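Take this structure first; my questions come after.
Only one protein chain is missing; all other protein chains are in place.
Just so it is clear, A and B label the chains in written order, and each chain counts residues from 1 on its own.
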Amino acid sequence: MILRSLLATGLFCGLIAPALAAGDPILVLGNQPETLDPYNTNTTLTTAVTKSFYEGLFEFDKDLKVQNVLAESYEVSTDGLTYTFKLREGVKFHDGTPFDGNAVKANLERVLNPENRLARYNQFNRIRTIEVVSPVSVRITLKEPFGPFINSLAHASAAMISPAALQKWGKDIAFHPVGTGPFTFVEWKQTDSVKGAKFAGYWQAGLPKVDSITWKPVPENGTRAAMLQTGEADFAFPLPYEQAKALGENKKLKVIAQDSIIGRYLSMNMLQKPFDDPRVRQAINYAINKEALAKVAFSGYATPAKGIVPAGVLYAHPMNAWPYDPAKARQLLKEAGYANGFETTLWSAYTTSTAQKAIQFVQQQLAQVGIKVQTQALEPGQRVEWVQTAPDPKTARVRLYYAGWSSSTGEADWALRPLLSTEAWPPKLNNTAYYSNPEVDALIAKALVTTSDAEKADLYAKAQEQIMKDAPWAPLVVEQNLYATSSRLSGVVVMPDGNIDSRQVAVAP
Amino acid sequence: MLTFFLKRLLGLLPTLAIVAVLVFLFVHMLPGDPARLAAGQDADQQTVELVRAELGLDRSLPEQFGRYFLNMARGDVGVSIRTRRPVATEIGERFMPTLLLTLTSMAWAVAFGLVIGIVSAVYRNEWPDRLGMTLAVSGISFPAFALGMLLMQIFSVGLGWLPTVGAGSWKHYILPSLTLGAAVAAVMARFTRASFVEVLGEDFVRTARAKGLKERVVIAKHCLRNALIPVVTMMGLQFGFLLGGSIVVEAVFNWPGVGRLLVDSVNQRDYPVIQALVLMFSLEFILINLVVDLLYGLINPTIRYK
């Protein structure tokens, strides 16, 4: 309360902003980019930064629809194996070299070469050959049909790096990005910020609209919120849900919340008692009040999960959420032979305060139906050791596991296969429920090699319905992306996958 | 004194070697696979193996150990797993901000602590003493995180006098050093008070007073010197703690120091960085404690070192 009145006086003073040079917006992020090589990161926010310098053949727009960027069009052969791309003409890299078919070939062959040991290798490893047909045309042949191929090229990691710069810098390209993006690289002060300057030769007329762009990583939630209020930041993402209301009352700020494709769920280790019993898994689904969870842990900035895959993902199949019904939960537990409940552990994949609230909330809810839960928020090393690299599924220690996922290709395949297919059991990927249904596996595999949209939608819908029925998870909520900009800033949008589109960034004088 | 100093410096090496061995074994024992952490959540097994080879973590533990020591002997502390930059650069960039913040925090905290401590001792069990004690206790029982946030809300957001984050100008130092120094000031005040109370009752103080010396002279000349030993000890310890970088304060004020580096490297199991940091911390502590031991000799000439 004291703080709130102080905030109010701050508004009256209104003399805070240390005058920022016009046209030099500062964008504040929750974590530090670990590299500026888009092929060597699995962190979404890192690619939000690299997108200032790099573009790919395609990109996702704010609704996660694929748009052409450096490719003007493409054709697929009927067998789904050969893709022919027509490239945009007249595009230049920051170093003045032209963008052409050879650049596409050089970039994709770089990531495909295991010698280079790049973290995005598996996103492209279905490519067999890349041929340059002409400077403006490239033909890519796949080893097997792969439905989400264009989506994987639209992902921010599939960026076009200047081949001349690759030659010059080698591995150090991570510190000297040279692409076709709207900004040229100025400097990367590891402890402070990444800075880019307007690229005069940018191919899209009228862009960029500002002289420079500065990305500043600030890990502490409350500090990002404070920086917005003092005018030291023009944009901040993510924001603490708890402060959204207070920030919204500040007239100098625009607070925006939008549905994301980040789903939160509780996986249950189906190889272990008592979670091998479907009635127990159903009971847990019935026992958790998702509306209240969204309110308590997310301050209302989340919606109860409708199905397995969040609605913004392509081929998502919305279904009715499990209703909150503790009586039914107790009934089911009784039928399963756990009339007096049981004890188990609940781990969280994160240590954020939102995650800590969420697991304590689930703990409270399960206690109501007699399930005593020990919670622990796993620190990253523990998570990797105990969950992701557990060598033997039979002895894996994970029981209830609170986690989240965002499909990086914006497509159902990457929302299902790494989490729920049999091949994705740890230590390979993240099927922490150790769920295995041959039918679902077959549906996912078949959808992957199908090129017809309608057929794919049908296959994925069937898979999601089956999973919902088997209940390896208790789907909880779909998060909202919460961010804010100063009122003078426009053109920066947080996309549903948590990436940021900042190409149109503009600052009102 | 000089030979003592040189002997102690020589004695550094075995201590550091022991620390190096300990920390190597220690970090490798922690749960968590750096390769998988570096590869990220989306990575499959194959990618993780690629990253592992890239990081040199596919070699056997004795081999890694040997390489680590050989390289260190040559002055090369390796490359960060997380950022792939030389560890020396990573630490080098962050050392000065932490050192400067430590110095500013120590400066005000020690001055403030000494004054409060002396005043409390002189006005023992009277209201200045009680006030000093209350201040001191609040300095340690209010967590740094809350204090930092509160100061930021008042002086940056509310009044707009001071910047929130960064380390560019003197203004940037005020809030973090206040937050960081609060606990130090508290401990210093309590210690100064305690040892002054002790000394004020000693015979030589009574003698000095009996000689008719002014109270101020008695305190400054006779008490200070004799009360300083525990105060200096504590000061050295606190200085060492602060040099390790404060995780909380550096997070709140986005301070580009070694505390954040430590957290990031522990989270990512960035072995080379953790090892180098711990070595640096022990070197700092050894040097500080060496200086403290030398100060003992200066303060009380009867303490001599062989």
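Simple rule for what comes next: contacts are C-beta pairs under 8 Å (C-beta built on N, C-alpha and C of every residue); 3 or more make two chains touch, one makes a residue touch a chain.
As a convention for this text, contacts and distances are computed from a predicted model.
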{"item": "Per UniProt record, name of the chain withheld from view [\"Dessication-associated protein\", \"Sarcosine oxidase subunit beta\", \"Cell division protein FtsX\" or \"Glutathione transport system permease protein GsiD\"]", "value": "\"Glutathione transport system permease protein GsiD\""}
{"item": "Identified contact with the non-displayed chain, of B:L151, B:L242 or B:I274", "value": "B:I274"}
{"item": "Residue touching the undisplayed chain, where the options are B:F24, B:F155, B:F191 or B:W255", "value": "B:F191"}
{"item": "Per the touch definition above, residue among A:Q376, A:S452 or A:S487 touching the missing chain", "value": "A:Q376"}
{"item": "Omitted-chain contact residue, chosen from B:I91, B:L200 or B:L224", "value": "B:L200"}
{"item": "Residues belonging to chain A that touch the chain removed from view", "value": "1-4, 221-222, 225, 240-243, 245-246, 292, 295-296, 351, 353-354, 356-357, 359-361, 363-364, 367, 374-379, 381-382"}
{"item": "On chain B, residues whose C-beta touches the chain left out of the figure", "value": "11, 15, 18-19, 22-23, 26-27, 29-31, 122-125, 130, 133-134, 136-138, 140-143, 145-146, 149, 153, 183, 186-187, 190-191, 193-195, 197-198, 200-202, 205-206, 209-210, 215, 229-230, 232-234, 236-237, 240-241, 244, 247, 262-263, 266, 274, 277-279, 281-282, 284-286, 289, 292, 296, 300, 302-303"}
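What we mean here is this: only the chains that are shown with their structure count from here on.
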{"item": "Whole-Å gap between the CA centroids of chain A and chain B", "value": "38"}
{"item": "Residue ranges of chain B in contact with chain A within the complex", "value": "30-33, 36-47, 50-51, 53-54, 82-85, 90, 93-94, 97, 149-150, 152-154, 156-160, 163-166, 251-254, 256, 260, 264, 266-269"}
{"item": "Contact set on chain A toward chain B in their complex", "value": "3, 6-7, 9-10, 13, 15-16, 18, 32, 34-35, 41-43, 114, 117-122, 125, 171, 174-175, 190-192, 218-220, 222-223, 226-227, 229-230, 232, 379-386, 388-389, 408, 414, 418, 427-430"}
